[in-house]
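The structure that follows is given in the form of C-alpha cells.
As you look at this complex, bear in mind that one protein chain is not there, while each of the others sits in place.
Chain naming follows the written order as A and B, and within any one chain the residues start at number 1.
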Amino acid sequence: MTRTSSLMLLTVAVALLLAALPLVLPPFYVRVGQLMLYSAGLGVAWAILGGFAGYASFGHAAFIGVGAFSAGLVETRLGGVPPALLLPIGIVVGGACCGVLSAVIAYPLLRLRGTFFAIAMLGVSNVCAELTNNVDFFEGSLGLTFPTVVPASLDPAIFFYELFLVAGLVVLLIAWKIRDSRFGAGLLSIREDEDTARMLGVPTERYKRTAFVISAILTGIMGVIYGHSLGYITTDSVYRNDTNLNLIVYSLLGGMGTLFGPVIGAFLLVFITQVILGRLLDFHLFATGLLLAFLVLAAPGGVIGLVRGWRQRRKRTGAVPAE
Amino acid sequence: MSETPILQVERLSKSFRGLAAIADVSFAIAPGSITSIIGPNGAGKSTLFNLVTGYLVPTAGEVTFRDRRITRLATNRIAELGIARAFQIARPFRELTVSENVRIGALFGKAGARDVAATTMRGMTLASIAHLADQPANSLTVGQLRHLEIARAIATRADLLLADEPCAGLNPTETAAMIDVLRQIRASGVTVVLVEHDMPSVMEVSDRILVLDAGRLIADGPPQAVSQDAKVIAAYLGTPDE
Partner (left out) sequence: MNLIAQTLADGMVLGGIYALAAVGFSLIFGVLHVINLSHGILVLIGAYLALIFTELLHVDPLLTMPLVMAALFGVGYVYQRLLIQRAVDSSPIGSMLLTFGVALMLQNVMIWVFSPDMKNITPGWAFASFKIGAVTFDAVRVSALLASLVLLSCLAALLKFSALGRVIRATAQQTLAARLCGVNVRHVYALTFAVSAAFAGAAGIVIGIILPFSPHDEATWTLNAFVVVVLGGVGSPAGALIGGLLLGVVNTLTAQYIGPSFPNVTMFLLLVLLLLVRPNGLLGNAFSASR
C-alpha cells in the first residue's frame, strides 16, 4: 500500500516536471519529448493486452491508423464547428471506431494463441493499411489534412507535447487501475496459464476481449492526437510496421508485463534512436536489431528485470552473514 | 443417501472417434463425503473429471450440480457455481508467488461476496502451505506444488473439490500429510472426489469407492466391500501395479 502511494507520488512529481520542461528545452528536444510521450502512451496501451494478458500484438498500428483516419475524415466534414470542439469530437470518433473494430475482430483473433495471434494482428494492420490506401473514400494515398485545433496563442509543438503528456498519463492511470483490480489479476492468470485460469472461474474470453478493446481504444486515441500533431497524414505515416515492432520492443526493453516497463522502454528507445543515432539514419535498422537480439539473449526481463534481479541478489547476499 | 446429492452424473458417455472413453456411467455424490474413483490406466477417470468440469462436452448424458444442469456450461461458469479441480500434474502460475497463486483462486472461483485476503489465508492454511506464502511457485517441490494446487482450489470457496491423483509420486510422509489435508478439507464442509492410484490412501480416506474399467462403472460401495468384489479384483486389484 505504501509502496503504491509512494510510486503514485513519484509519478505525479515526474509528470509535473515533464510538464514544465518545454519552457526550458530547445525546440528539437520538445519534438523528441513529444515522440517519447506519444510512444510511452502507446506502449502502455499495448501492454494492457500484450503485457498483462500475454497476447502480444504485432499489429497495433492498425488502431493508430484507424483512429487517425476516422477522426480526420469526420473532422474535415464539420465545417462550422469551433476548433476547440474538433479535437474532442475526433477523439470520441477515433476511439469509437477502434472500439468497434477491435470488438468485432476479437471473436476470431483471440482464439489464436502466441505467435499466431501476433502475426494475425500484423495481417489486420496490413489489411487496414491496404484498404485505407486503395479505397478512395479514406483518402489514404492522397493524404488527409487535419483542421487546425491549436489556439493561435500557443506554440503547436508545446501544445502537442502537453497533450501527449496528459493522454499518456490517462493511459497510464487506466492501466494502473486495471493492474491492481480483479480484472488485472484475471489477465495475469490468463498470461500465466489460460486453461488453469478458466478452471478457477476466470471468465477468460470476456476478459481477453475487454482488454483487447480497451487497448485498441486507447491506442486509437493516441493515434488521433498523433494525426493532429502531424497535421497531414498518409497511409504510410500512420500504419507503420516499425511502430508494430517498436510497441513490443518498448515492453521488452523496460520489462515485459510491468506497468512502467513500456514507459521506460519508450523513453530509452526514442532517446537512443532520435538523439544518439539521430544523424546515423543508415544505422537505425541495425541498431534496433542488435538491441532486440541483445534483449532476448541477455536481458529478457528488460530494465525492470535487471533492477529486480540486482535487488534480490543484494538482499540475499545481505541476508547470509546476518544469519 | 436420502439428502439431495451435490453431484449427479446420469448415463454419461463420451467417445473419441467412435472409441468409448466413458460409457453410460451414472452415480450420485452425497454432500460432505470423500469418494474415490479408481480403475486401471485408461479406464476413463480423467475423462470423467474433464466432463464434469466442462473441459470436454459429453457425447450423451447429463451432469447435475445441486439442482443445476451443468452439462454444457463453460469451464469458468462451472467454477463460478462452486466446483474446483486440482490437477495431477500441478499447473501453478509459475511466475507468481504461492500467495499470489492462491489469491487468484480467492478473487475468482465461486460467485458471491468474499474477503479476498482471509480466503487466501484460509486456503493456504487448510492446505498447510501458509509458511511458503512468499515463495515463488517455480521454486516449490513436487509435493509442495500439490498442496498449492489444493490451496488454490479451496480458495475458490468451492463446495465440491475434484482432486486428480493428489498422492501420486509422493513419499509416505508426504502422502500422510496430503491425506490429513483432504480430511481437514472435508471437515470444513467441502465434498471431495478423488481419482487415486495409491490404494492404501484410498482405503484409508474414502467413504465410498467407485471403480471404472474401460469406461464403465463396475463397482460402487464402501472400501471394504469394493476391495472384496470379484469383478474389481479381476479388473484392477488382481494385477497390483506395485
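We adopt the following convention: a residue touches a chain if its C-beta (ideal position, glycine included) is under 8 Å from a C-beta of that chain, and two chains touch if they have at least 3 such contacts.
Small disclaimer: the values here were computed from a predicted structure and weren't measured.
A.B. asks: Sort by label and list the shown chains the missing chain touches.
C.D. replies: Across the whole assembly, the hidden chain touches A.
A.B. asks: Which one, A:Met36, A:Cys98 or A:Ile248, makes contact with the chain that was left out?
C.D. replies: A:Ile248
A.B. asks: Out of A:Ile119, A:Val170, A:Leu230 or A:Leu277, which touches the unshown chain?
C.D. replies: Touches the omitted chain: A:Ile119.
A.B. asks: Name, in rising order, the residues on subunit A that touch the hidden chain in the full complex.
C.D. replies: Subunit A touches the missing chain through residues 56, 108-109, 111-112, 114-116, 118-120, 122-124, 126-127, 129-131, 133-134, 241, 245, 248, 252, 282-286, 288-297, 300.
Just so we're on the same page, only the chains that are shown with their structure count from here on.
A.B. asks: Subunit A to subunit B: how many Å between their CA centres?
C.D. replies: Averaging C-alpha atoms per chain gives centres 43 Å apart.
A.B. asks: With touch defined as at the start, can you tell me which subunit A residues reach subunit B in the complex?
C.D. replies: 182, 185-186, 188-189, 192-193, 195-205
A.B. asks: Residues of subunit B touching subunit A in their complex?
C.D. replies: Answer in residue numbers: 53, 55, 74-76, 79-80, 84-85, 87, 91, 93-96, 103-105, 107-111, 152-153, 156.
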